[in-house]
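Below, a portion of the complex is reproduced, with chain positions unchanged.
When the chains are written out, they are named A and B in that same order, and each has its own residue count from 1.
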Amino acid sequence: DFLHAIQEIRPAFGASTDDLERRRLNGMVDCGDRHKHLYERAMLLVEQVKVSRGSPLVTCLLEGPSGSGKTALAATIGIDSDFPFVKIISAETMIGLSESSKCAQIVKVFEDAYKSPLSIIILDDIERLLEYVGIGPRFSNLICQTLLVLLKRPPPKGKNMLVIGTTSEVDFLDSVGFCDAFSITYNVPTLKTWDARKVLQQLNVFAPDDIDAAAEALNDMPIKKLYVIVEMAAQGERGGGAEAIYSGKEKIGISHFFDCLGDVVRP
Amino acid sequence: DFLHAIQEIRPAFGASTDDLERRRLNGMVDCGDRHKHLYERAMLLVEQVKVSRGSPLVTCLLEGPSGSGKTALAATIGIDSDFPFVKIISAETMIGLSESSKCAQIVKVFEDAYKSPLSIIILDDIERLLEYVGIGPRFSNLICQTLLVLLKRPPPKGKNMLVIGTTSEVDFLDSVGFCDAFSITYNVPTLKTWDARKVLQQLNVFAPDDIDAAAEALNDMPIKKLYVIVEMAAQGERGGGAEAIYSGKEKIGISHFFDCLGDVVRP
């Protein structure tokens, strides 16, 4: 079944950089000091992997609320590492495959990486890779066991590897032993008021007087939700206003912005 | 199994507009301000998708009690959007298929939609798509995972998509992570007394003096139940009276109407 599954694997992923760039379509804006600190620490791990002799495998988990920017951060680290092998393993490219085919794909990426002296593998949205759902809970133990072994198995002699995982279900992952399996875990947080203000300033869609009020209302919001609300608000109350906003001709009406915010935030 | 399932897919759906029109056989009557507001908000999302550059995928969930008009509203938005690709994914057309065949069908609709610059996909009765039943609870995790990935995967460059889901089991959907997966969620409510009165006036089957009493009795009723009761009452106590009522020659007897209402509403 497994051998068969290996053959079922589709042609290799597209050029990996494209694959990574797609995870940060809007580019990366400055999200405040805490996000920056995370980036720096992660880049230190990249350095460590480059020179390590005793620890050929370093593993790092990025956890945090949905939409807080974990995948974008992981992709950025991958791009900035300049490692010869950087791949992202994501449920998106494995829709509809059987558990064993998914395992085979995952193993294949690791085997490919083992051939490179320096490699980064991003396990994106591990709960989705595990087909996790909170009721039951249910998940694929086959994939779970496969990842637990891969996170512990050292690459062959002379090859060093960094594995970055992302998840918004850290409690679940902990309960199936993943947190112990990663060498280190970082929390990727939502935006606080001052982080949100920084982002809004860069987006430049509010009148200067409205930015503080808007930022305050966005306190504790993940960056993804911030983008959704801003875009909704940019349409204006009757639609059609986006062009003017993005070209800078007009600014978003602050009260309409609060309306949109109310729609998105469920009570 | 999955590849095989893809081939098992039956010929493409019929012309989609027909498919949408079937969801509102009786046309759309005015159901009051709250329904109207929902329609307008949803049409704003349609506008947003048309012009968006940064958010190629917008997703919106319509939830509410059974028979409150969610599917009819979604179909209406699809029809009024004038998008080149509008399809409804419904359990009706997938009776008896295996989980993996259903997944393959669903994926196929998304793949087709990705070829269109602007598309709307309606996921009708998501709990039924998921084969959900409250005891257990049981549901198809395979379909669940497939939808969760599709609701997050952006369409290819240059293509924008709106996904509208409907459900009367919002608590279940929340517990398996769907509410987080949708950008925005709207509640489609039952009719209040004043909404029911508006509908009854348009149907014109009660004597003017009876409309207020009838509307009051129908408070908090979903529109579907309203139609059932009116039609039962229109038969008259001994049957055969419907013709006269619908042609306007006679009106529904208010006391017989209350009898029918009692039959339908279980204590």
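Criterion: a residue touches a chain if its C-beta (ideal position, glycine included) is under 8 Å from a C-beta of that chain, and two chains touch if they have at least 3 such contacts.
As the structure is a computational prediction, the values presented were derived from the model and not from experiment.
Q: For this file, with 2 copies placed, note down how many copies the whole complex has.
A: 6
Heads up, the rule we're going with is that only the chains that are shown with their structure count from here on.
Q: If you fit chain A onto chain B using only Cα atoms, how far does it have to rotate, to the nearest 5°?
A: Rounded to the nearest 5 degrees, it is 60.
Q: Taking the mean of the C-alpha atoms as each chain's centre, how many Å separate chain A from chain B?
A: The answer is 34 Å.
Q: Once bound in the complex, which stretches of chain A touch chain B?
A: For chain A paired with chain B, touching residues are 8, 22, 25-26, 66, 91-92, 95-98, 128, 131, 133-135, 138, 227-228, 231-232, 235, 239-240, 242-243, 246, 263-264, 266.
Q: Mind listing the chain B positions that touch chain A in their complex?
A: For chain B paired with chain A, touching residues are 1-3, 5, 41, 43-45, 47-48, 51-55, 100, 103-104, 107, 137, 139, 141, 144-146, 148-150, 152-154, 175-177, 179-180, 183-186.
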